[in-house]
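As C-alpha cells, the structure follows; a few thoughts come after it.
One chain of protein is taken out of this complex; the other chains stay put.
For chain A:
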C-alpha cells in the first residue's frame, strides 16, 4: 500500500489539485438544476430544469448580462488595439521616456483595485463626467491595457527581426510587411491579451461598482440580488459561460491537432 502511494503520488497530487479547481465549478453547475424552497439557492432540494428553460426569468438579469457583454467587447477591442500599439512601440522604438512608460504600464496591475476604483470615481466626479456606460468602459480599457501590453510584448520581443527583413527583401513594402508577416506572427500574443481583457472586463466588480452610477452590470446584479436572495438563473448563466469557454478551447485544440495531422501525414 505504501509502495503504491509512493509510486502514484504525482498522479494523486494532480487529481487532488484538479478536484480543488473543478469542484467550485461543479457546484455552480449542479445548483443550476436545483429547485430551491425559498429565495436562496444554497441547499439542494430537487432536480429541475426550470431555470434553464427560462434563463431571463428574473427581472433585469438578461439586461445586465447584455450590458456586461457589450462593455467587455468594447473594452477588449479598445485595450487590444491600444495595447498592441504600445507593445510594438516599446519593443521596436527608442524614444524619450520609454523606460518610464515601460514601468508605468504595470501600475494598474499593482495598484490595489479598490483604491484605484475610489480614485477613478474622484477623477470622474471632478471632471463632471456622467457616470454610466462610458465611465465604466474607460475604466475597463485602462486596467485591461497593461495585461494586453504584457502579453503582446513577450511575443514581439521573441520575434526574429530578420523575418521582417526577409519580407522587405521579398518586395513587401512597410504596410505589406506588417500585415503579412508582423501581425500574423504576433497574433497569438494579441489573442491571448484579448481573451484576458475580455475575462477581466466581464467579471470586474469593484471598479465597475464605484464608477457605474445607476447602470448595472452582470457582476453588480449578482451582488445586488445576493442581498435579497440568489436566483438559480445566475448559476445557469455561469454554467453557460463556463461551457462556452471550454468548448472554444476544445475546438481550438481539435483544429490545431487536425492541421498538424494533415501536414505531417
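Assorted remarks:
Operating definition for what follows: a contact is a pair of C-beta atoms (placed from the backbone, for glycine too) under 8 Å apart; a residue touches a chain by one contact, two chains touch by 3 or more; residues count from 1.
Heads up, the rule we're going with is that contacts and distances are computed from a predicted model.
From the set "Spermidine/putrescine import ATP-binding protein PotA", "2-oxoacid:acceptor oxidoreductase subunit alpha", "Hydantoinase/oxoprolinase family protein" or "Heme exporter protein D", the protein name that UniProt assigns to the chain left out of the figure is "Spermidine/putrescine import ATP-binding protein PotA".
In the complete complex, the residue from A:46, A:130 or A:160 that touches the missing chain is A:160. Although one chain is not displayed, its contacts with chain A can still be listed: residues 160, 162-163, 165-173, 176, 180-181, 184-185, 187, 262-264.
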